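Since the structure comes first, as structure tokens, the remarks are kept for the end.
As you look at this complex, bear in mind that one protein chain is not there, while each of the others sits in place.
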Amino acid sequence: MLAVMAWRNLWRRPVRTGLSLISMVLTTMLLVFMLSFQLGIYDTMKGNALRLLDGFAQIQPPGYLADPDIRKTIAAPGDLAAAARKVPGVTAAAPRASTYVILSNGELSYGGAVIGVDPTAEVQVSRLQATVHHGRYLAASDSDAIVLGDVLARNLKLSLGDRVTLLGSSADGGIAADSLRIVGLFHTGMAEIDRQVAEMPLARFQESFGLGDAANVIALSGPSLGAVQRAQPALTQLAQSQGLVLRDWAALEPALQQGITLDFATALFWYATLVIVVVFIILNTLLMSVLERTREFGMLLALGMRPMQIGRLVWMELLMLSVMGNGIGAGLGAALAAWLQVRGIVFPGFEGALALWGLPPRLYPTLSWTSALSPPAVMVACIALAGTGVFLRLRRLEPVPAMRAA
Amino acid sequence: MNAAWSLLMALAWRNLWRNPRRAAITAIVVAAGLFSVLTLDAMMQAWAQSSRDATLELLTGSGQIHAQGWLDDPVLDHRMPAPSPELSATLNAAPIGGWASRVTVPAVIQSEYKTLPLSLMGVDPASEARISTIPDMVVEGSYLTGPDDGEIVLGRHLLERLRTQLGRRVIVMAQAADGTLAQRGFVVAGVFAGNTAIEDGYAFTGQRTVQQMLGIGSDISEIAFRVPDNGQLGAAVTSLKAAAPELDVKPWTALSPMAAAMDSAMGSYVWIWLGIVFVLMAIGIVNTQLMAVFERVREFGLLMALGMKPRLILALVCVESALLVGLGVAVGFVASAALTWGLSGGVDLGGLAQGAEYFGGSRMLYPHFDMALSLREAALIWALGVLVALWPAARAARANPVEAMSHET
Partner (left out) sequence: MKPDTQVSPIVRCRGVTKVYRVGAVDVPALSGIDLDLAPGDFATLAGPSGSGKTTLLNMIGGLDRPTSGTVEIDGQEVTALSSGARAALRLHRIGFVFQAYNLVPVLSALENVALTLQLLGVGPAERAERARVALDEVGIGALADRRPAYLSGGQQQRVAVARALVTRPVIVLADEPTANLDSTNADGLIGLMSDLNRASGTTFLISSHDARVIDRSRRHIEVVDGKVVSDDRR
């Protein structure tokens, strides 16, 4: 009957309860939607940035991250890649070697990065092959072949089938040079990559740049970023056994990781102020509803009800109110997010800025248990916590003064 | 009328404190709401400023002029001649506050240890100083001395990666006008510290040195100009376009869409936030004031029975709300001003600096409390708060003396 009383008590002041509900519904709805939206964008940003070239994690020689150098190598990349693929959560491991070279066509020369890849493994890690719009990507049987960023090719006045000359330094410090036939051109939309990157077969790279059987990194991929993150302990162990280090996505894309952290931390700060405002609104409502019922509580105490039971009654009212309000809010927010997850959101005028962050013009929220449940859970917890003050006050209630209260 | 007002004020003020806890909580709701709006505003402005600083004041300027095609593909083929007399005249006139011509080419820099790609920028130090803050950011050695300077200024991070140092030689290679690979040795004269992207991406030397190296005579690749009053930018772009119709004149909003997007997004975001906060505050105010009115129905009945007009009751409740909301607004205003003032020395984003750069800002934020804008927002919140309190006030004014006196409390 306590629950029945609590429920009916809520509706003694329908306007007040309604307003309190609205404040919670609005806030939770907003928070669920915003959180889904943010997490969705973060996922897109991470996915787009990492799938293009980096992979979800990499095994590297120590110090390679700060200063990528062809002389920092992994001795037996094939065996290590095979071992990495056996780790649960990892589906692909692609050995790579890379260095900065001067690419030239006759008198024309531009600087760029050339990456030696194992085509079979590479296509499982990197999405670069999907951006090839002229010709084809590298194949396992290729030796005399290279794919270039389309801007780089244009600047060098090269087209499909032409030869490009690479000039750089080999692993032993000498001069290394090679000439390769262009089999494909790619366009990623990331200006730096289209202007500066070329990929060639790993075996040919090793030969031309005097690497022997070595590689510089092993790029890893899996069904999802989360799966690879869960495999991190095993991968770290594997890397350490070879005197190497594991670099997670945050290390590979520190700016992206920090950007996300910064954005998220800032957003959390504003969300917190919103939660504080709502908690105070509810606290005030609770306080008023308790004060105006002091005589009634006095009567219940006189009949033999314990102050704890009255506390429980009020507590139950508070919980019902907040669970209802936040539940409805979370439901609406989730529905909105789910709807837009299908439809997408367009921000007119922001397409350029979005492209700079590697985002498509149409953005999609991602509804998850975290985004749908954490805002209402935090709200209910904060409100319940704020209610303890009133609860403690009720425990000190004495029947005679209570019945005398105005 | 004056007497009535002073009576109202006295009554209202005392009524406010009949339930101090309730008044305090409502004031806190308003204060927290306004605090969040004002602080968000200050932070957003600081961010937008930092974003503008990071892009515009480092290199971009208020706008740039290029040959057609350069922006799509910044290579030597898309260069332009030195400004015509007509263009120079426009550049030297108001509202333009300064301009600088530059030669920028994609290049490769080589130390004994390694080879890295970057943009080589040939500048005239005197005019560059009017456009860009990089000359002031030299932390080691010195900036260039003139357009004929044959030494080079590099970013700190790049220097580390090249494993070279001040006074050592580096080699820069770039595509010359005749298609050959031009190559020249430079002594590192200065080291600048900016954001990582610029430290890694640019090397500066004398403009004429680059022109000679590339064999382009007096040709340049861009002109950057600065318009001190952002409001005049549109007019400046229009007159420059008229002076050089064959060239591509772009304001910073087109050159740095990210900074521009930030700029406009921030503004609308603050107003959206203000709207959300206001709705919540309004609920808080109405809820409290409705209750305050309900529990005083008898009292209003008595006041009416004594001859107080409903209009005056309405005014009384309004004044009470105005005081209550005003109190919250004042507290929120002072708290936000104090915080912003306390942080005006700069907020160091520290470990997240690269993240800030990723989103187009820089590691330091300098929040500034915009008094006029804040007062406007505070006044708006206050006025809207009083407006929603009309609902409970109207409830009070509808009190019927007879009914009110027998009202069950």
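As written, the chains take the letters A and B, and residue 1 is the first residue of each chain.
The working rule: contacts are C-beta pairs under 8 Å (C-beta built on N, C-alpha and C of every residue); 3 or more make two chains touch, one makes a residue touch a chain.
What you are looking at is a predicted structure, and each value in this text was computed from that prediction instead of being measured.
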* Asked: Can you list the shown chains that the hidden chain touches?
  -> A
* Structure fact -> Touching the hidden chain, out of A:Ala267, A:Leu291 or A:Met305, is A:Met305
* **Contact with the hidden chain (one of A:Arg8, A:Lys86, A:Arg136 or A:Arg343)** => A:Arg8
* **Chain not shown, touching residues in chain A** => 1, 4-5, 8-9, 12, 295-296, 298-307, 309, 398-400, 403
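We adopt the following convention: only the chains that are shown with their structure count from here on.
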* Using mean C-alpha positions as chain centres, tell me how far chain A is from chain B in Å, no decimals. => 26
* chain A residues within the chain B interface of the complex -> 13, 15-16, 19-20, 22-23, 26-27, 30, 67, 69, 100-102, 104, 106-113, 151, 154-155, 168-169, 195-196, 254-263, 265-266, 270, 273-274, 276-278, 280-281, 283-285, 287-288, 291-292, 349-350, 352-353, 356-357, 406
* Interfacial residue positions of chain B with respect to chain A in the complex -> 19, 21-22, 25-26, 28-29, 32-33, 35-36, 40, 43, 73, 75, 106-108, 114-117, 161, 173, 175, 178-181, 196, 257-258, 260-262, 264-265, 273, 276-277, 279-281, 283-284, 286-288, 290-291, 295, 349, 351-360, 409
